[in-house]
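Let me give you the structure first, and then I'll get to my questions.
One chain of protein is taken out of this complex; the other chains stay put.
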């Protein structure tokens, strides 16, 4: 029996020792991102970086499926000490993350690191407005890595068959809904998908509010303000999409699947999907992109890198990594692998993206609407991820006639305020 | 096993009854098999054919291409290795811990043996997801998540194994045990040389049950693993689906086939034990 228990002990301790053995390799930098399909550009980024720094091994942790899920994972990891060295937080969660982890000293303030790079460095690489996306309470807490706005993807074949003109694509909701009805009337597929209720986060919802001229909360972040006329326009539109043309009620992935299968005429999605769609469509049909319907604002989507390592050497390395990823070379890889807009000015040089953009005008749709982009709002109170969980249920109810748009909007406001206060 | 049809003169009637029930069974079996057929067909499709020609027979070369993609794009081989390692380790511990305990319960004079057996029965009634909550917190606080250790630790003591083996050992003649002791056998020798061989069928039944349960388990890996390289096949498949290859259904289906084949082999190899294990546990 003693042999057996000895064996048990040996095996157990060997198993425990496994992770520490793995860590004794060349310096390892653990990075985590959200949206697993973005592996498409994250992998080449790591490869390019490691080519320049052979002593470093960049490993990606299992990607979070959405920003909210990743955010919760990071908060949990902060407790267990099981954190990546670098995490790309969705903009909407950057304030909450920085405030919570900042208190415990578990997130690195990037302000001094930027200063150490010299006076000109920041201004020659980034626009002030871009850097501002990663600033919380006057400190640079995160470095913007990806930036996007929602754009309209359309299947040129279906649009043409429905009697629409792909070259003269509608620019407002009425036009879109009209075209969508025509497409479904052909019987070749569905018209339009705006999968706001089953999106991974509240980005498409916030875009509606901002686009109709509203705000999510007042500047002091004490009162929820989307219950106004802008909010009403948003919920009315959601209702119209379902009633006037039977919008397929799908989630983000399913809508994109249907689109690439050639069975959906129009889908509103992030500009970051261009590359993925291109590959998935694989030339079966031609698709084009058009700006989001005209309005007074858009929420800038995307993510910013934060450093969570507490080890000083790792922090330095992480900073090198972030500089690379947000640098001209890194951004070229990001943009070409997705459709995101570059966060680095120098990436727009003609030998990088300049020429590419002029040859691929569909990729510039998002860039052209950045002048109305606003920050993707982050709720105070640490319930950001849960708020969307509740809001989307009510949006679903509106779509399915379980509640009137007006009543639903009031419920959304009330629920949001309740969760903020909790 | 099958009961011969009762003697009767109405043979014609019987034949039509037989045809009717075979037909019904074939239809029902058809429903069961639909996803497998679809899986096998889709695993041979290139991305551009999936929606355009979903019904015809795929070309063989496509299968090879998708195998390559499945193994090349995601660490599928790594997932499978993890699956084998974890199921083997769990099974090893379960057996090594349960047999001595079951033996002690039946063939040794044990203080509080009633209490111990009560503990086993009580543990048998506990859904493992409940104790996982503190176990997770414990593992997190010692930094042991994302290891093989964390993957196996909630399962190393199987009350079901103890229960099953105890039942079997009970029917093992105590006289032989007594004689062995008088011959100077140590308890350890009795277990390894007498008890274990007599338990073979039960061990096989339990092994099949344990292997399939833990190969297929999603709940615990989803909680304890965040490093792709430590994922077991079910968790790995989820990453695989959401990742890069998600849009390529053909390669995805090929990966799915790879994940179910080992358990099919286990089932074919040990069908009898499988059924027996299930009859006792209800397979949960």
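Chains: A and B, in written order; residue numbering restarts at 1 for each.
We take it that a residue touches a chain if its C-beta (ideal position, glycine included) is under 8 Å from a C-beta of that chain, and two chains touch if they have at least 3 such contacts.
Note that in this section contacts and distances are computed from a predicted model.
Enquirer: Looking at UniProt, which of "Sugar ABC transporter permease", "Acetyl-coenzyme A carboxylase carboxyl transferase subunit alpha", "STAS domain-containing protein" or "ATP-binding protein" names the chain that isn't shown?
Expert: From the listed options "Sugar ABC transporter permease", "Acetyl-coenzyme A carboxylase carboxyl transferase subunit alpha", "STAS domain-containing protein" or "ATP-binding protein", the omitted chain resolves to "Sugar ABC transporter permease".
Enquirer: Which residue among A:29, A:209, A:385 or A:420 touches the omitted chain?
Expert: A:385
Enquirer: Of the residues A:48, A:393 or A:410, which one touches the chain left out of the display?
Expert: A:393
Enquirer: In the whole complex, not just what's shown, which of A:69, A:99, A:278 or A:320 touches the removed chain?
Expert: Of the candidates A:69, A:99, A:278 or A:320, A:69 is in touch with the missing chain.
Enquirer: Across the whole complex, list the residues on chain B that are touched by the chain not included here.
Expert: 1-8, 14, 17-18, 21-22, 24-25, 28-29, 31-36, 38-39, 42, 51, 54, 97-98, 100-101, 103-111, 113-114, 116-117, 119-127, 129-137, 153-154, 156-157, 159, 162-163, 166-167, 170, 174, 177-178, 181-182, 187, 191, 212, 215-216, 218-219, 222-223, 233-235, 237-238, 241, 249, 252-253, 255-257, 259-260, 263-264, 266-268, 271, 274-275, 278-280, 282-284
Enquirer: Contacts of chain A with the missing chain: which residues?
Expert: Residues 1, 4-5, 8, 69, 72-73, 75-76, 78-79, 189-190, 197-198, 248-251, 254, 257-258, 261, 263-264, 385-386, 389, 392-393, 396-397, 400 of chain A touch the chain that is not shown.
Assume only the chains that are shown with their structure count from here on.
Enquirer: Calculate how many whole Å lie between the centre of chain A and the centre of chain B, each centre taken as the average of the chain's C-alpha atoms.
Expert: 38
Enquirer: Provide the residue numbers of chain B that touch chain A in the complex, in ascending order.
Expert: Its residues touching chain A are 47-48, 50-52, 89, 93, 96, 100, 140-141, 143-149, 152, 187-188, 225-228, 231, 239, 242-244, 246-247.
Enquirer: Can you name the residues of chain A that touch chain B in the complex?
Expert: Residues 1, 3-4, 7-8, 11-12, 15-16, 18-19, 36-37, 39-40, 60-63, 65, 73, 79-82, 253, 257, 260-263, 276, 279-280, 282-284.
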